[in-house]
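The other protein chains are all here in position, but one chain of the complex has been omitted.
Per-chain residue numbering starts at 1, and chain names A and B are given in the order in which the chains are listed.
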Amino acid sequence: MKRCINTLTIISTLGLAALSPIETTFAAGKYTIALIPGLTTDAFYITMHKGAEAAAKALGVDLVFQGASDFNPVTQVPVLNALTARNPSAILIAPTDKVQLVEPLKKASEAGIPVITVDTFIGDGHYQTGSGNADFPLSYIASDNVLGGEIAARALAKAIGDKGKVYVSNVKPGISTTDQREQGFKDEMKKHPNITVLETQYNDDDANKGASQFQSVLARNPDLAGVFGANLFSAMGASSGAKQAGATGKVKVAAFDAPTSIVPEIKAGTVDIAIAQHPAEIGYFGVLAAYAHLTGQSIPPLIGTGFTVIEKTNVDDPNVKRFIYSD
Amino acid sequence: MNSNASNSEPVLDLEHISKRFGGLQALKDVSLTLYRGEVLALAGDNGAGKSTLIKTISGVHKPDAGAIKYCGEQIHLETPHQARDAGIETIYQDLAIADNLDVGGNVFLGREMVKRICGLPFVDRRRMRAEALVTLQDLDIHIQHPENPLRSLSGGQRQSVAIGRAIHWKARVLIMDEPTAALGVPEQRKVMEIIQKLKKSGVGVIFISHNLNDIFQVSDRILVLRRGEKVGERLISETNHDEVVRLMVAG
Partner (left out) sequence: MFLEKYFSKSVLLASGGEQTSSRWLSLLASFRAWLFLLVLLAIFEIWARVAYNATFLFNPMNVKAIALFTITPLLLALGQTFVIISGGIDLSVGFTMGLSAVVTAHVYNWAAQFGNPAISLVVAVVAAFAIAVIPGLINGHLIADLRIPPFIGTLGMYGVARGVSFLLAKGTTVPVEGRLLGEIGNGETFGFPNLVLLTIVIILGMHYVLSHSPYGQHIYAIGGSVNAALRAGIDVRKNTIALYVLSALGAACAGIFYTAKFSAGAAQAGEPVLLDSIAAVVIGGASLFGGSGTIVGTIIGALIIAVIQYGLVFINVEPFWQFVAVGVVIIISVLVDQMQKGGRK
């Protein structure tokens, strides 16, 4: 199981590495790092891009941000191939499929371009182990989505008084991040004997479907206490379904991811808990790690970034506010 | 040349019509007269110019030379619509009927009868059907289930609806392209009967056919084209199959 690594250690190690004199073992001139998000039009990745830009500026490297407009390997692979052909110094990528991206990334790696995956992974996410055909990336930098699911579970359990029925509203099986969140949520809930986890509902990223599923589950389980929306549209659907059924407040809604649209919902009480990832950190560390590797330092194969739990009580706190994903 | 059986009013006069397409002279100096209540058969081998001729009459093509007179007056047809509005209707082989609509819908297509409710037009399907049936009955055509879409009718019945559509809008010249081509024998006979009825009501009919039996059964006159030129015009009563074929082939 992935465990969150002490971020302070990482920052200081990489920071020191960044400040040390640059070894010109590679071609002279600026490094160009390519960042390929899961999709370009998502506040999460846009925030990640901002973090990466900050690191790039600080280090004096060029950052290229290119991707597809949908979360789909069919559209991501051509972008990856095009960037590989331009021979960047390193590739940071959020792979849209853990199997289909292996070969194209391997080609890049074999062409001498170091690969680091951010947010999502290929294979099983365990890199540099010497086994398996997807272990060539140097590092996997992401929120620990399993941990995120656990945190959501704990927050939801607290909100519902540690007893009652809950269910997970998810997108579709097979996406590493949402699968892990669900896994973490369910594992944590096993430790809460008075909470029953109902069958997961898949909404195909359609908020309307999520709303309908919520109402259906509630109709069958009038004593439903809570719902965990494993991504934005799942949460939007659940919260809307609760609104329609007049169950806002009675059924607690926990949401994963915190774009700006979640703020009014938290303030109005239609979403009780939002688990914000730190995508800017992911982007920042991504560039830092790539740079460190390019300058001859070794980097850990796994870097986990943390979460912030946002609730009505702290949503206006500036320390918390800055973790809302900006567009 | 006059046809004895008809009222001697010419409803259509083509004078020295010529039409060229690029290097091909499709029609050369063709003249014909069609009288009220007469059936004129148009015969000729493939490529003789029959199709071009009827398209010229129905406004699809403009002649390079020559004049068209309709009911005694010269007309200039720019579009098929003008021809239709004037009263020259053409039924091509594909019939151009919407077989998902019923009899009324087809006869009144583009000219639907509406009743107004609160100022909004409501298509009055019942009335359209009733009126269409009246027109068809005049031609001795009976449709068993008139509310059914036309695709449930036989080929001959659909042909009759196409004819009925033309008649309803008071066509005075009806041009038919191979009307019996896709029909079985009893239906062919039915179409011939309809043409007889049309004659009686004073409509002038031009029809293209390769079927000499049909031609001899119902026509008053026959006009033979060959390579764009008129090579013969006869009263049916004064000619026979052999002569027609000879004209078609040898000119």
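The working rule: a contact is a pair of C-beta atoms (placed from the backbone, for glycine too) under 8 Å apart; a residue touches a chain by one contact, two chains touch by 3 or more.
Fair warning: this is a prediction, and the values are worked out from it, not measured in the lab.
Participant: Quick one: which of B:97, B:136, B:231 or B:248 touches the chain that's been left out?
Facilitator: B:97
Participant: Out of B:16, B:145 or B:241, which residue would touch the omitted chain in the full complex?
Facilitator: If we include the chain that is not displayed, B:145 is the one touching it.
Participant: Which of B:29, B:45, B:64 or B:112 touches the chain that is not shown?
Facilitator: The one listed residue touching the chain not shown is B:112.
Participant: Based on the whole complex, identify which of A:201, A:295 or A:308 touches the chain you can't see.
Facilitator: For the chain that is not drawn, the touching residue is A:201.
Participant: In the full complex, which bits of subunit A touch the chain not displayed? Write them out.
Facilitator: 40-43, 46, 69-70, 199-202, 204-209, 211-213, 215-220, 232-233, 236, 240-241, 243-245, 259-261, 263-265, 325-327
Participant: Tell me which stretches of subunit B touch the chain missing from the display.
Facilitator: Touch set of subunit B with respect to the missing chain: 80-81, 84, 94, 96-102, 105-106, 109-112, 114, 120-123, 125, 144-145, 147-154.
Here, only the chains that are shown with their structure count from here on.
Participant: Could you put a whole-Å number on the gap between the CA centroids of subunit A and subunit B?
Facilitator: The mean C-alpha positions of subunit A and subunit B differ by 73 Å.
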